[in-house]
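With one protein chain removed, the remaining protein chains of the complex are shown where they sit.
Right, subunit A next:
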């Protein structure tokens, strides 16, 4: 099963909101994947096991794995496009 990780400042509120949203969107489409919310500080330690990284924070750090933008899942603007990208990465 592919692993999706969302990271925010505490690994609790914002990242979990997006993770729940993505999880329910994937369920609606019958796609199986695990979605996890984590603390951005612990991202370095687990990034090797991650298939898609959902990025919320701006900033210098980039990882060498498929990355999508998490903000549209909060605002609704451009959400479908990001979700399509995510589905591509999960194939």
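Everything below uses one rule, namely that a contact is a pair of C-beta atoms (placed from the backbone, for glycine too) under 8 Å apart; a residue touches a chain by one contact, two chains touch by 3 or more; residues count from 1.
The rule is simple: contacts and distances are computed from a predicted model.
Hidden chain, UniProt protein name from the list "Circularly permuted ATP-grasp type 2 domain-containing protein", "NADH-quinone oxidoreductase subunit H", "Zn-dependent protease with chaperone function" or "PTS system galactitol-specific IIC component": "PTS system galactitol-specific IIC component". The chain not shown here is touched by just one of A:26, A:56 or A:86, and that residue is A:56.
For subunit A, the list of residues touching the undisplayed chain reads 8-17, 20-21, 24, 37, 39-42, 56-61, 71, 74-77.
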